[in-house]
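With one protein chain removed, the remaining protein chains of the complex are shown where they sit.
Let's look at chain A:
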Amino acid sequence: MPDSLSDWQPSAALAHLRQRAALLQSIRDFFAQRHVLEVDTQILSHCAVSDPFIDSITAQYQSVPGGDIQPLYLQTSPEYAMKRLLAAGSGDIYQLGKVFRNGEVGRRHNPEFTLLEWYRVGFSLGDLMDEVESLVSAQIPGLSWQRVSYRELFLHYLDLDPWTASLEQLQQACRQQIEAAFEDDDRDTWLNLLMSHLIEPQLRGAVFVHSYPPTQAALACVRQDADGLPVAERFELYIDGLELANGYHELADSQEQAARLTADQQQRAALGLPQRPLEQRLIQALQQGLPDCSGVALGVDRLLMRQLGVESIAEVLPFSFERA
């Protein structure tokens, strides 16, 4: 925590802010060279993200001062708006801007952060991983790169198959190495605990983890893999154990999308989380037709952290949350 006397000062060194400016510039150059269109969709929206574990910050809109309050939501990612553009025929697009997530503050988190999100029409998930690798390699040369499936990762580090292990086996694997007294009957909670506490810290260099359990598909397509298992066409990129990017072969099926939004809303209700208006215009856009595409969101502040070799997000932000 900063003391009150230095509170006015930036949390990042000026040299880091110069590097930040250079990074933003070179990201824009990267996409300009590839003829990907920059878009800047709304930050304030009538609808909120459905994901039960991402909480939107609510803003209070009033048509006149002191008038009725209409809740609006700060975007947690521009995904819904960008997909509506894609369905409208925009072609390849990227967005570089601020997003907001309630309650997310820590060494690697700031409630307001800079996200780079882009969509490539006709790209497979592998094509998109190639492009992410090009973008990141240009910023951080000399990284080792590997791609490993979620299942291979768990088998390698924990000798557990995430598709077949029972809830009890996952709990037991956690409690052998992590003190966690809570109960939870969601397998994904335990998988996430194992991933974040036991696997991530061991990942060195740049690692794409792909082929997620279908219960962690979010907005990715689900397909059958070579072993006949249902896998989500999703990847996460880690750099030295820091989660940097999350990509999908985008779900285009409007019915499936509607079902996932509803399932999220039901899970929110079951967990006692706030019910927020769902983005039905995303469903309408998908009904119109989303071109086959892959998309990815990448944390720009974290990319800068790895570029500069610093461990705290405050060190790359002009003013971190405490000083904002």
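Here is the rule we use: contacts are C-beta pairs under 8 Å (C-beta built on N, C-alpha and C of every residue); 3 or more make two chains touch, one makes a residue touch a chain; residues count from 1.
In this section, contacts and distances are computed from a predicted model.
Student: As a check of understanding, state which of "NADH-quinone oxidoreductase subunit D", "NAD(P) transhydrogenase subunit beta", "Elongation factor P" or "Thioredoxin reductase" is the UniProt name of the chain not shown.
Tutor: Going by its UniProt entry, the chain not pictured is "Elongation factor P".
Student: Of the listed residues A:Glu104, A:Glu133 or A:Asp253, which contacts the missing chain in the full complex?
Tutor: A:Glu104
Student: Tell me which of A:Leu44, A:Leu155, A:Ile178 or A:Ala263 is the one touching the absent chain.
Tutor: A:Ile178
Student: In the complete assembly, which of A:Glu38, A:Asp188 or A:Asp240 touches the absent chain?
Tutor: A:Asp188
Student: In the complete complex, the non-displayed chain touches which residues of chain A?
Tutor: These residues of chain A touch the chain that is not shown: 1, 51-54, 103-109, 178-182, 184, 188-189, 191-193, 195-197, 216, 218, 236, 243, 246, 271.
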